[in-house]
Structures are given as structure tokens and as C-alpha cells.
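With one protein chain removed, the remaining protein chains of the complex are shown where they sit.
As written, the chain order gives the labels A and B, with residue 1 at the start of each chain.
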Amino acid sequence: MTYLPTADHDELRAMVRELAEERIAPRAAQIDESGEFPMDLRELLAQQDLLGTCFEERHGGTGLDTIAQSIVVEEIARVDATTSLIPIVQKLGALPIILAGSAEQQDRYLPRLASGEWLVAFALTEAAAGSDVASNRMRATRDGDDYVLNGSKRFITHGSVADLLTVFALTDPGAGGTKGMSAFVMEADTPGFAAPRVEHKMGIRGSPTAELTFDDVRVPAANRLGAEGEGFKIAMATLDRSRLSIAAQAVGIAQGALDAAVSYAADRQQFGERVVDFQGIQWMLADMTSTNEAARQLTYAAAARVDASAADLPYWTSSAKLVAGDVAMRVTTDAVQILGGYGYIAEYPVERMMRDAKITQLYEGTQQIQRLIVARQLLARAGVSKRG
Amino acid sequence: MKIVVCIKQVPATGADKRYTDDLRLDREGVEAIINPLDEYAIEQALRLVDDGTVESVTYLSMGPEQASEALRRALAMGGDEAVLVTDPALAGADEWATAKVLAAALDKLAPDVALMGMASDDARGSLVPGAVAAMRDLPLLSYGAELVLADGSARVRRLSATGYDWISAPLPVVATVTDQVGEPRYASLKGIMAAKRKPLETWSLDDLGLTGDELRGAALTRVTDARPPEEKSPTERLENLPAAEAATKIADWLAARKLI
Partner (left out) sequence: MSNDILFFAEFSAGKPARSALELAAGAAELASQSGGAAVALAYGPGAADGAAGLGAHGAARAVVLGDEDRPAITYAPAAVAAARDGGLAVLAPATPNGRDLAAALVGTLHLPAFGPVRSARMRDGTLETEQATLQGSVITTSTPAEGAPTPSVVLVLANTFTPVEGGSGSAEVSQASGAEKSAFTKATVAESHEADARVVNLEEASIIVAGGRGVGGEEGFAPLRDLAAALGGAVGASRAAADAGWIPYQLQIGQTGKVVKPSLYIGAGISGAIQHRVGMQTAEHVVAINRDPDAPIGEFADLFVVGDLFQIIPALTEEIRRRKEA
């Protein structure tokens, strides 16, 4: 198993970078300021086959390996974190179907997701159930050939623009969240479903984060993924993989900020010298680049393990997301620092990148949850028995 | 209908370019791309495929082995196959030799239209298309903003001093198009992946029935000197002036040079 990028990976990176710099970067500031979802860029990415990278060729995707998928996310995030969420969430929402759907369900849904014709969202989190997924309350009650969904979800990325959603709800409330939850696929135009509100956020402002309400929403039983009660397992298996996209996103955001800081410091003169020639600044840049490189390489190492179906997958993906998210926050903060006053104003992109970086420490499992996962994996490796 | 698009791999715009000590264009170690003006020819050919007029597009290039990269990039945009003519005897080939090789390859490929961009970025070789047409004894339809094929003939829309004309000739033809064709498409990811599987053949001079002797030393011109351009006097800058004052200073500047 290798996780050194190949010539094909380099070619892919160059292609996405060119597209990102020419078509996405010019839109980034405007998207952030207006908070609009960039539908034009969604179409561009679909056209360029960049929304189908995690889908197999038989479903109309390009079946790229996980390193390649990370590179796509990284290069887009480098210029705009909001837009990078489009391929990220397309994978997140589709993973339950890929991991647990029947062949028929996969054939029914995946091709339109791979082509980007439909956007898909992942509806797990509730107002009172964030880190504590098991305390989910939304219910799915069996009624003949249907399930009737009642409840609400909060903080669902793309929830208001998705055509399809993978939804998690309790089919057996008495059994508790870990055993009583099931997963469903639901089309957005189903009666009773609404996205009444989107959040006003610190960063990734062009990405709609929605509150969703389900009012006697009927979903055919044929839309259930896996067996009743498997929902929690499916959600965790999904997040074990999808959090790697966040690691790649964080690496990309940090890289964009680093590049901006270098470019600015090389140009700006104070006290008769270029800012980039001051030792103090060089030390900061060295820390920024070496830690982000470590985050990147750990992300690729984790990606290789995903493709190898490693048994200790969560150790790798959680470590990558943990490291990359924290690095991105530090790097973007330092980038603002290097630009000084100019780093604080909207004329330069680094303040946006800093605001965008923060979410990588929060979603798809907070850094605290990642630490719990990594600790458990470590202790399991070390043969330390679980707390009795 | 079949189109062959002739493309050239050139150094990237803005990359450091130099002449070697023996005063040939030094192409080593410089980022290479498809000649930007050839991308419009590729785009025009692919549009004719999109609208069903043309069934097959082949790319043809003459250059060093490395030029196959440009052909793969073209295939990533669309098209079916590519041919690279490469031979050590072709190093330093001038426009005539280039035209001779392309003409021989085109005779072998026998397309309805041999399509090219209007000039090459580096050596400004705008004579190749016309020379190819002369050697193959085919009509030349040049500088088209658009190419249309119908009823056994080809037409290009060409700007004139006062408007535009449609110039027509019976197929087969040699044609060139300008950047007014419209923005060339990006290669999609599937395109890039598919390009790796599309056939790319390499031909030598032997395959074309040409000899190095007839082409070697075929350079009919000699570069006797290469130097950087004259040092320009430094730019005078006017900044942060109210409009009226700027206007006065500009007018003074023009007057001093007897331009007004």
C-alpha cells in the first residue's frame, strides 16, 4: 500500500487547480458576502465530472481512489471552502446508500447523484442531538407499506437545496438510539417535508445549513436502507469515511491561507525590508507549512487505509480530521496575523479563510469526539480493556 | 465526415524562453501547453461533432516525443484518436518542413477538413496552413470566426474591413479558425480518464515516405543574431492627481513629444 501521489494524481490536481483558480476563486468573496448558494459552480462541477468521484463507474461516476477524492476537495477548498462542500456533502449524503443500500436502491439513486443532476444531504443531527447522536428523537412509524416520519433536524448542510436526503429516525424508540434507529432515503418533494430556515453563520456562508421539519412524511418501506435498527451503525460507518473529506477540506483551506500569506509577505515592505525576510515571519511560515504538510500526508495515509478497508479505519480518519482541523485553525489565524491589519479586512481573503476554518473543528464530529474515538482506538490497540 | 485538427505544443506564455547558443529555440525544461490558438480549432471541431455534422476527430502534431502530452490534453477535451509525427531529423524544422510533414500525414489521413488555429504562439508560424494547402493542392479557407460544413462544401465566416463574408469551397479543404469561435471547453475528469485509453499512434518520417535528407538542412533562413529588445526608458507615473491636473500634465507630455 502506498500513499504517495502518482502522476495521475498530479494531473488531476493540476486540472482541478486550473478550474478552481479560473472559475471558482473569482466568486469566493462574493459568495461569502451574499451568502448565496453557488448554483452555477454546482453545475460547473457536475459538468466536469467532479461530483462523481466517489461513485463507481457502473453508476456513472469516475470511481477515483480516496486520495484522488481528497485532492479534488483540497484544491477546491484552497480557493473556496463553501464550494468544496458541494463534492463533500455529495459523498456524505450518498455514503449510507453506498454502504447499506441494496443493489436496486443503488441503481435507483446513485446515477443521478454521480452525475450531479441531484444533490443529496445527510440528515442526522437534531437540535438536542449533536455529538450525542444516540439521543435522536425523530420517529419513523411503520404504517402498511410506508413509514411515517415525524420530527425535525437541525444544522443539515444543503438541507434546503438537496433533491434527495438520507434521513435517520427511530423505528423503535423504546430500544434507544443505538439500536432503535433506521436509515431512509427520501426525495425532497415528498409532502410534509420542509426546510423552513437556514442559519446565519460565521463561515462557509454560501453553504445553506438548514433546519428541516417532517410532518407526517410518508416514505415507502422500500426506501429503508438496511434492516430496521441498523441506522446508528450506518451513520457511524458513514462518518468514519466522510470525516476524511473534512480533513482534506481543512488542508485545502490552510494551504490557501498559507499561499496568500507568502504572497503578501513577499510583496509588502516595512522598515525598508520585505516582510517575508524577517526571521520571525519565516519561522511562522515554516510552522504553518510543515504542520499542514503533516496533516496532508496523514490524510493521504488515512485515504489509503480507507481503500484497503483497514480494520482500524476510525483511528486513521479521526486522527487525520483531528490534526487537519486544528492545523487549519492555527494556520489561518497565523495568516491573518502575517497580513496584519490587512488580514482583518474583507479586501483580503484570509479573514474569510479563518472564519471558514473554524467549522472543520466542529462538524462531522467535533474535535472532542474525534479525540474520544482516537483514544478508544489507541487503547484497543494497546490491549487496555474497556471500562467495566 | 472526418476532421483532422493539427495542433502544436508550445512553451507556456510568460515562461522564460530563450534561444540556444546555436540560435535555435530552446524548448527544454519549459512548461509546455497546447498552442492556445489551436484550442479554438479543437473547440470548433468538437462543436461540429456535438451538432452531428462530423463523426470523427483526429489530432495531428509534429514535434518531439513530449508533444504527445499536448495530444493527450486535446483528447481529454474530446475527439477519437491522435497521431504524433516525431523524428530526430525534425529538430529545428522551419515552417516549410513542418508543412511538408503535416501535408504528408494529412494525405495519409485524408480528412474532409484539415483544421488549424491561426498562428503559433512562439514562432508566429502563420504560414503553415496555407503552405499545407498549396502542397496538397486543396482550397484554403482561412481566418474563420466560424466553420460550417454542408452539401459537400465548407464555409467560413471571415471578418472583412467593413463587415463579414462567408467564403465557400468544395470539400476537401484546409481551414483555419480564429479565437472568435468562442471559449474552448475545459477537459472534464471523464475526458481526462478516457483520453488515456484513446489510440495515440507515433509515426516517423519513414512512415510518411519522407527522408531526413529532403528535410534536414531544409532551413532556408538563418538567424544571425538574437538579442533582448532595446531598453525602454522607465515609465513615468502620475498618481493621486485630481483629474484636471492629470489632464494638464498628460497634455504637456504629449506636446513635448509633438503629438499635439
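Annotations for the structure displayed:
Just so we're on the same page, a residue touches a chain if its C-beta (ideal position, glycine included) is under 8 Å from a C-beta of that chain, and two chains touch if they have at least 3 such contacts.
Since this is a predicted model, take the numbers as computed values, not measurements.
For the omitted chain, the shown partners it touches in the full complex are B.
Contact with the chain not shown here comes from a single listed residue; of B:Met1, B:Val49, B:Leu109 or B:Ala134, that residue is B:Ala134.
Which of B:Val49, B:Leu109 or B:Ala219 touches the hidden chain is settled by the complete complex: it is B:Ala219. Residues touching the missing chain, restricted to chain B, are 13-14, 17-19, 23, 25, 37, 94-96, 99, 118-119, 121-124, 126-135, 137-143, 145, 155, 158-170, 178-180, 219-229, 232-233, 235-241, 243-244, 246-248, 250-251, 253-255, 257, 259-260 (touch as defined at the top).
Rule of thumb we're sticking to: only the chains that are shown with their structure count from here on.
Residues 186-193 of chain B are the ones that touch chain A when the two sit in their complex.
Interface residues of chain A, counted against chain B in their complex, comprise 11-12, 15, 18-19, 47-50, 52-53, 62, 64.
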